[in-house]
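Every protein chain but one is kept in place in this view of the complex.
The chains carry the letters A and B, assigned in the order they are written, with residues numbered from 1 in each.
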Amino acid sequence: MEYGIHLCILVCIYLILAQSFNITLGLGRLLNLAHVAGYAIGAYVTAIGTTTGDMGLFTAIIASSFTSGLLSLLLGGIALRLSDDYFAIGTLAFSSIVSALLINCKGVTNGVLGISGIPRPKIADFELLNNSSFLFLVFAITFVCLAIIYILFSGPFGRALRAQGENRSALLALGRDIRLMNTTAFFISSSFAGLAGSLYAYYINYVDPSSFSFSEMTLLLTIVIVGSPGSFWGCIGSTIFLVCIPEPLRFLDIPSYLVGPMRQLLQSVILVLVVWLNRNRLFSLTREV
Amino acid sequence: MELLPQILINALITGSLYALIAVGFSLTYGVLKILNFSHCHLMMAGAYLFYLFFVELEFGIFSSALCTIAASVFLASIVFFLFIRPFEGRSILLPLVSTLGCATILESLVAIFFGVNVKSLSGDWISESIEIGSIFVTPLQLLIISTAIIISVVLAIILQFTPFGRQVRAVAERATAAESVGITPVRVRFTVFSAAVLLTILGGILVGFESNLTPTMGQSFILKAVAASVLGGLGNVWGTLAGSFILGFIENIAVGIDIGGFSLPASYKDSFAFFVILFVLLLRPNGIFSMRRRSV
Partner (left out) sequence: MFSVSDISVQIGDSSILNGISCEVLPGECVGVIGPNGSGKTTFFNAISGFVVHQRGTITLAGRDISALPPYSRAQHGIGRVFQNFGIFRDMTVLENLIIALEGRASLRKTLLPWSSANRAIREEAKAFAAQVKLDAKISSKAGTLSGGQMRLLEIVRTLAFGAEVLLLDEPTAGVSPKMKDEVANLIRYVQSQGKTVLIIEHDINFVQSFSSRVLVLDQGQVLLFDTPENVTRDPRLHEIYFGKSF
């Protein structure tokens, strides 16, 4: 039962993280390799805010989201004027800078040792120590986030993002400011990633640079692609699937240091398989005029 | 500042390593038109294969080298035919994602079979410091520098003066036109890709001797390869070579010098690559040696 609750909390956090990634990659065809950086920043803001300061729950969540969003504006300013290949490079570089800063600014982030002892959030003096009560909070927040994201997906903004991925010039000819649109998408996507990070920090009570690595990025990529890029419900399904499927590995009789790499292997094999099988339909070529 | 000659030698060594690793990445982009994000993971895997032959199975150095070359070509073929070729002519997002997946697969496999602990390649005589003037070098480091120089020269000769080199340049420029004069783009691409992989694995082995091997080294080196390539111009072999040395220089100077008692902690050394990338992308996305401004 405890284990089930743990999985549910994890799934909820990943739902927010993956759906926000779905906005930029799935709808907008923007491969933002720094999405996990947004997640990390959110986690660290909450970590620092609640350990050194005395941030309340909502302050922490808003601060985390906002900081991630703000930094994404910086990234967007540089990366969004670049074409696909260079865009991927730019976001990758940004992600690495964030990583390097987290490791090196020891005074603030405690370097590779990470920040521990992050307290559970308090709602009106009631501390959510119990995992089930924490689950209620996370579930409620996730529900609200997903509802907002759903509205974005099915409304004009989602439509325009989709169109941009398909035929950029045609969308420009219809009077849409694509740069502004992408910047907004970035901001929203990163803010949600920061929010997910905040929840992560509150749940695990410990953050360190290694939890936000390259392999997290590949997991998110796998989730979005397996769930069909741009599909809201597909992404929900694939998140649940991909977060849960490596779990049986825990119960096998293998040394604990192998569990991580095996989970990674399983997820990346699924990714490559799905990409290969769908290569004709996935990310159909954008048309240039 | 008496340390300057030492810093320069270190810059040369770092630059040489980066050159070996980055030139393949840049060539892959120039000829296959893809960013191979698994490039440095292939380097890591190949270096670990060498470790397997040389240290664990205790083959001699030449046998290990031969086995590694054979295994590397095999590995390159798998990657080329499964992760790259199926996605030609489609959205570039596909090879990007596919190579990222490939990289993670390689990293997990190596972690599973070799463990996550650091491994080292070592030989006694190659690590002994020699003093030349005011600088200290090891024979290994001299080997690194000379390898980079030799490879650069050989690459120059092949690309400029041989028929195959002409084919490579033709395919890089316009594959369909090359096809119409009887060149088989697939063969050219495969050969270039394999060569790129072999070169980077060579670099990886030297890194293994010079420092150590970990499954995550792919992640750290890819940024260096990208930085050097972007600096010199993706696809531009000379630019990338120059970019590699410039990057090596920047890294070593930045942490080596003392300005009024303030110096950068060595842990920031690796971060320069990232800043270099972003800086170049901002100002001259086609590399500092290009005359054209890229417009979107």
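To be clear about the criterion, a contact is a pair of C-beta atoms (placed from the backbone, for glycine too) under 8 Å apart; a residue touches a chain by one contact, two chains touch by 3 or more.
Computed from a predicted structure; not experimentally measured.
Considering the intact complex, the chain excluded from display touches A.
Across the entire complex, the residue among A:Thr59, A:Ser133 or A:Asn167 in touch with the chain not shown is A:Asn167.
Taking the complete complex into account, residues 151, 154-157, 159-160, 162-163, 166-167, 169-178, 284, 287-289 of chain A touch the chain not shown.
Throughout what follows, only the chains that are shown with their structure count from here on.
Note on chain placement: the centre of chain A and the centre of chain B lie 30 Å apart, centres being C-alpha means. Looking at the complex, you find that chain B touches chain A at residues 29, 35, 82-83, 86-87, 90-94, 96-98, 100-105, 107-109, 111-112, 115-116, 215, 219, 223, 226-227, 230, 234, 265, 267-268, 270-271, 273-275, 277-278, 281-282, 285, 294, 296. The part of chain A that touches chain B in the complex is made up of residues 29, 31, 78-79, 81-86, 88-90, 92-94, 96-97, 100-101, 103-104, 213-215, 217-218, 221-222, 225, 257-258, 260-262, 264-265, 267-269, 271-272, 275-276, 279-280, 282-286.
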